[in-house]
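Supplied in structure tokens, the structure appears directly below.
Left out: one protein chain. Kept in place: all the others.
Right, subunit A next:
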Amino acid sequence: PTAAYVHLPFCKRRCHYCDFPIVALGESSSNAGSTMESYVDLVCQEIAAERSPSRGALQTVFFGGGTPSLIPIPLLQRIIQALEAKHGFSRDAPMEISMEMDPGTFSRDYLTEAIQSCGINRVSLGVQAFDDDLLKLCGRSHCLDDVFQSIEWIKDSLQNWSLDLISSLPHHTLASWRKSLEQAIAASPAHVSIYDLQIEQGTKFGNLYKPGMDPLPSDDDSAEFFKLGSSMLREAGYDHYEISNYARKGFQCRHNLVYWKNQGYYAYGLGSTSFVDGKRVKRSKRMREYAKFVEALAAGSPVLPESLEGSRTEAVLPESVEDRILDTVMLALRLAEGIDLRRFEAEFGSELAGILCDGLAEFVASGNVVFLDASRECTAERAGAVYGRLTDPNGFLVSNEIISRLFCLV
């Protein structure tokens, strides 16, 4: 793999919709520093113990969270150094080192340091909403002023940054959503991610709200929000390159593309999942068990489910051909590029490629799928089709229906 994900789970507090593996530090935690330090020790240990060192150097690194921007610069530096020492950083292509940052958690100096001494060259800013009431309702630890402040600092030092928004929040209306989009566009980021709010069990929102029920917008309204996002951002010059992601030309997130193209990636840290040598390994969400896992790894135990007993780490066996087929279909259809039919045929055979094409063709008449030729022009001719993709926005909106239908066939 040429991509590495590092999970930095610390947050000031847990947001009301979040079911991620995070560690909430509390607003005034006195020993936060040492907690983070011992965690970074573990992560560095895990990186050093990696069994499948990169055959080529890393091209992308992604710090996700949690709130990575809570990690002190020296600790961040240590992780970067560990990664470079283990895998090397690519010199052929420019490195992409992304970091998720939350407004209100970092200073201008912190940002400068991150860029200059850690090599961070892409920031993903968790704005989520342009409305103080909504931010409060979501349990975010920042306010709207923090948002504008952060945007200003980031724009002063970086071009490659993403603005992350959540749609279909409680009380969202088409009008208020349009306003958020306008403000996002006005901030002029290189990249925008829009996540439709998912109500997860066990979260505060999960206890309070039922999907599609007041005060959450109805499914029909959510569909309208998605369409509005798609049309406004495209008009503003963004390419809707993945179901939830928009980018100006040249600013797609290279790291995330690795996932969608079903390529391998390393992962380090609590609750993270790696995909190396066709095998997905999901680390425990519990700190103590994750520590056990790292210990076993460092001691040289084989990374197999039985030897990881007690560490609650799930190591799945190398993916079967069927898994690879399904993963490929599921992930590729998230992209505007669509699924590369010739590559699919080369990898899985012409019979299966034919079945896939037939399955996709069922959705052409309803306007949810289009076939594209080699020059990415729409084609009605199945024979000349090189790509099959979901249409934007209608095909994307019902992607689960289409993908699960295709799953029935292939």
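Structural remarks
Criterion: a contact is a pair of C-beta atoms (placed from the backbone, for glycine too) under 8 Å apart; a residue touches a chain by one contact, two chains touch by 3 or more; residues count from 1.
As a working rule, contacts and distances are computed from a predicted model.
Considering only "AP complex subunit beta", "Translation factor GUF1 homolog, mitochondrial", "Histidine-containing phosphotransfer protein" or "Nucleolar protein 11 isoform X2", the record for the omitted chain gives "Translation factor GUF1 homolog, mitochondrial", by its UniProt protein name. Only one of the listed residues, A:K204, A:R234, A:K282 or A:R382, touches the absent chain: A:K282.
From the options A:S69, A:N121 or A:S244, the residue with contact to the chain not on display is A:S244. In the complete assembly, the contact with the undisplayed chain comes from A:D327, out of A:D41, A:E84 or A:D327.
Among A:T2, A:T105, A:Q252 or A:N368, only A:N368 touches the chain left out of the display. One of A:A32, A:L158 or A:A223 touches the chain omitted from the figure, and that residue is A:A223.
Think of the hidden chain as still there; on subunit A it touches residues 5, 64, 194-198, 219-220, 222-223, 226, 243-244, 256, 258-260, 265, 267, 271-275, 280, 282, 316, 323, 326-327, 330-331, 334, 363, 366, 368, 396-401, 403-405, 407-408.
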